[in-house]
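Here's a structure for you.
One protein chain omitted, others in place.
Up next, chain A:
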């Protein structure tokens, strides 16, 4: 989905900046638009400005500069309670003095909805998250996962078109988290709601989203669907932040179209695809995914450059093997291979040669 025209966008940030102290910008010149029905994740390390963006959209923080549009209308001056945006908070924020049903009924009551209609909607919302039997309980009597479901149901019960989620699965254990990731995406797509989801967990971002916006230093570093993000990172930060990544540093030796030759710092030459390098002599950092490294010479292209490597460590992980190598002075070079019947198990101390397809080796900013 190309980013740019905001005319048909459901949510749009236009040149938004935010500063808390008048000296530092937490959000720097943010431009983002998402169409109706999209599941967008804001991913980034803590302090990258992603939660601030969410809070500005919800109306709990005001933008220092720029415009936020919802369905074409600027909402900077609309108070949070009139925005009609559903929200799931990090710690659920279920009201402890109300029962589950009263919690769900609250947004309907403030909308002056009749009692019978309220009850029906609450029941439907509870059934939707498979919590129909828990209406009379207090939040404190529920487990973390159950509270999470209630928080979700409460954000959806008044049928908002936009739902914001601020690290909603952070407090759950791994198994439950994976289950809820699936539940949330299923519900979001079934109900056709637009979702903005904030997390610092990249697996969560990749598995749930239509598009992921990677935040760092108050800017969006890359905004793409998960597969593009993983396979074609646009800069070193994204390459490092998403998934596991091997880095080698060097200087551009030759550059022609979508191919370039890199002289690594120890003198060896490798092929790479230039992403954000443009001149010969520029310093660069190349990135290769561990699963794209090949040490079976027969599978490499004719004439491809190879590097000498020494096996340092072999880890058996069940479905995959993780082998740590010393390559061009880098001790943390990792290769992942599938546990297939014909797969070679390398031994520490072995000397091998490794290579890769030039398009899997991306020359990024230094």
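Just so it is clear, a contact is a pair of C-beta atoms (placed from the backbone, for glycine too) under 8 Å apart; a residue touches a chain by one contact, two chains touch by 3 or more; residues count from 1.
To be clear about the criterion, contacts and distances are computed from a predicted model.
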{"item": "Choices \"Carbon-monoxide dehydrogenase medium subunit\", \"Acyl-CoA desaturase\", \"Ferredoxin reductase\" or \"Spermidine/putrescine transport system permease protein PotB\" - which one is the UniProt name of the chain not shown", "value": "\"Spermidine/putrescine transport system permease protein PotB\""}
{"item": "Contact partner of the left-out chain, one of A:35, A:66, A:84 or A:243", "value": "A:84"}
{"item": "Touching the absent chain when the full complex is considered, from A:10, A:39, A:134 or A:237", "value": "A:134"}
{"item": "Absent chain, residues of chain A that touch it", "value": "58-60, 79-87, 89-91, 93, 95-97, 106-107, 110-111, 130-131, 133-134, 145-146, 149, 154-155, 158, 164, 179"}
